[in-house]
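Quick notes on the structure that follows.
Just one protein chain is left out here, and the rest sit where they should.
Moving on, here comes chain A:
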Amino acid sequence: MSYGGGYPQQPRIQSGVNMSMAEQELEMVTTLFNNIVDSCHTKCIATRYHDNELNKGESVCIDRCVAKYFEVNMKVGQKLTAQANQGQQIV
């Protein structure tokens, strides 16, 4: 994933477009992060807390949850892009 707008030497042509793209990307990443945290917390962490630290079982569950989430996210993104390209080609 590339974070736009982080290169101090890049000349800012069309700075309005760059800014809005950077803002969109930041929003996308933040939404993705929040969704992962919510989803994996619901699935992996029991509501009755015995300890303040994560234990091994929960850690393994979280590792797997995040890995699967990313993989599904990537696959769905690829399918959508392929469909969008197909739609464009037909048009």
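To be clear about the criterion, contacts are C-beta pairs under 8 Å (C-beta built on N, C-alpha and C of every residue); 3 or more make two chains touch, one makes a residue touch a chain; residues count from 1.
Just so we're on the same page, contacts and distances are computed from a predicted model.
A.B. asks: The complex lacks one chain in this depiction; which UniProt name from "Probable tRNA methyltransferase 9B", "Auxin-responsive protein", "Alkylglycerone-phosphate synthase" or "Mitochondrial import inner membrane translocase subunit TIM54" does that chain carry?
C.D. replies: Listed in its UniProt record, the absent chain's protein name reads "Mitochondrial import inner membrane translocase subunit TIM54".
A.B. asks: One chain isn't shown here. Among A:Ser15, A:Ser59 or A:Gln78, which residue touches it?
C.D. replies: A:Ser59
A.B. asks: For the chain that got dropped from the picture, name the residues of chain A it touches.
C.D. replies: Where chain A meets the chain not shown: residues 50-51, 53-60, 63.
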